[in-house]
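With one protein chain removed, the remaining protein chains of the complex are shown where they sit.
Moving on, here comes chain A:
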């Protein structure tokens, strides 16, 4: 009960406040711009394609609500919230008349699948490898893993991505160059297999760097943990090394790493821009790049709002899971 009152409820309130402030800022910022985005957007849109009068009207209305300068500030603000809560951000400019919500809805699962999985894989790998290397710093394998990961870590991500792309789609054409899957979506082995096949390279490119990062952190934490009183005591009692490393060392280094996992997961909602562009992967990052190129304000707004809600929610979920792994929070 105290857990609910002292831990869960404050975090829910915090979550709501973060979203409220984020959405309000998204409302305010375009209004500080000296140019009128609506005229600019309408001008650009009508320059490329001819729209029916109704379509133009619908578009203008959505723009008015989202960025509109119609009515007093309060009315504008309320209209804006109305649209946000309905999830109705109007049509995309660049793919008119498909709505922003539909486009995000189709892109987000690709991104969550790719980034979510590779983030979790890299986190687990880095945590375990770092824990082992921190606890057994003198073994040959721990030095080998450390030297490899520490050399990879400073290489900029886009170079890693390009090297993988060149190696495995051009010189050794094992993996596909673009796309997210083959065939129509279904729960068949062949479709799921194609998801893995298409996702492998982009995921690998993400996992390499993220593992190296997690490894370095985790190794430092494990080296400290190694000299803690309870690890020393377990060693003196001659507990098996494997038990000590997992239940005593890594189990304790996990705690700060979980908070950090929240931040990495939250970044998913901005999409892995470079990854998706380099590997032609149809996720949010790809959408965002197209939206920026086409000045698709509705889409940019949609992705911004989604990342606000996504980041806040991911942190909330991790915060709520934290008591499961740290008994000191669970039972006070």
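We take it that a residue touches a chain if its C-beta (ideal position, glycine included) is under 8 Å from a C-beta of that chain, and two chains touch if they have at least 3 such contacts; residues count from 1.
Keep in mind that, in the parts below, contacts and distances are computed from a predicted model.
The complex appears with one chain absent; UniProt names that chain "Peptide ABC transporter ATP-binding protein" among the candidates "NAD-reducing hydrogenase small subunit", "Zinc ribbon domain-containing protein", "Gluconate 2-dehydrogenase subunit 3 family protein" or "Peptide ABC transporter ATP-binding protein". Between the chain not shown and the residues A:217, A:239, A:289 or A:309, the one that touches is A:239.
Within the complete assembly, residues 229-230, 232-234, 236-240, 243, 247-248, 251-252, 255, 325-328, 331 of chain A touch the chain that is not shown.
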